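The other protein chains are all here in position, but one chain of the complex has been omitted.
This part shows chain A:
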Amino acid sequence: MALLTPFNKMPELNTANILLVENEEQFQTKLADVIVNYEKQINVNVRLARKLPLPIENADTRPRIDLVVFIVNLIYERSLQAMESSIKHLDSGFFVGKVCFLVTGARCGSVSHERLLSVRKLAASLHCPMLCAEDQTTEGVRAAALRLLSIVKVSAGLVPTATALYLSALTRCTLPAELDQD
């Protein structure tokens, strides 16, 4: 089993690399377009994946990953399951602020509340931030892309005085005590 590790490659100057993992491959392409076209100051590379582990063949061409984003579409049960199985292929070194969950479809009324709760529980147990995003409108995609950009800049070490661990300590998902009971 090939674990994806955060520190086995040298970082490049003024470059941030972000890996978007989404089973449906819908939202990630939209996000990627906005991210690469918006940022002009630094060089942002986006890698798109369906699931982890990533194919071995690409290991050489793949840059050092600064942020792994798991996109979960709550409308599909399979999306959640795929994310849960993907997480196992991630090195523990990522869980110091280099992992983030992006949830879409949370506002859809027909979606069971349990799914959102299980993502929250997972994010809380892994000390990762969880963001909610709107994937249907261009403004929503843009807003989500900008938030990811600001996180990846920090985790790539491009922001002076801030580190990934410091940021994640502030932004990590927490669960209210009463939800933590069950």
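Assume a residue touches a chain if its C-beta (ideal position, glycine included) is under 8 Å from a C-beta of that chain, and two chains touch if they have at least 3 such contacts; residues count from 1.
One rule holds in what follows: contacts and distances are computed from a predicted model.
Q: UniProt protein name for the omitted subunit, picking from "Centromere protein N", "Splicing factor subunit", "EKC/KEOPS complex subunit BUD32" or "Dynactin subunit 6"?
A: "Centromere protein N"
Q: Specify the residue from the set A:Asn14, A:Asn37, A:Ser92 or A:Thr174 that touches the hidden chain.
A: A:Asn37
Q: Looking at A:Ala49, A:Ala144 or A:Leu158, which residue reaches the missing chain?
A: A:Ala49
Q: Residues on chain A that touch the omitted chain in the whole complex?
A: These residues touch the chain not displayed: 19, 23-25, 32-33, 36-37, 43-51, 54-55, 57-58, 61-62.
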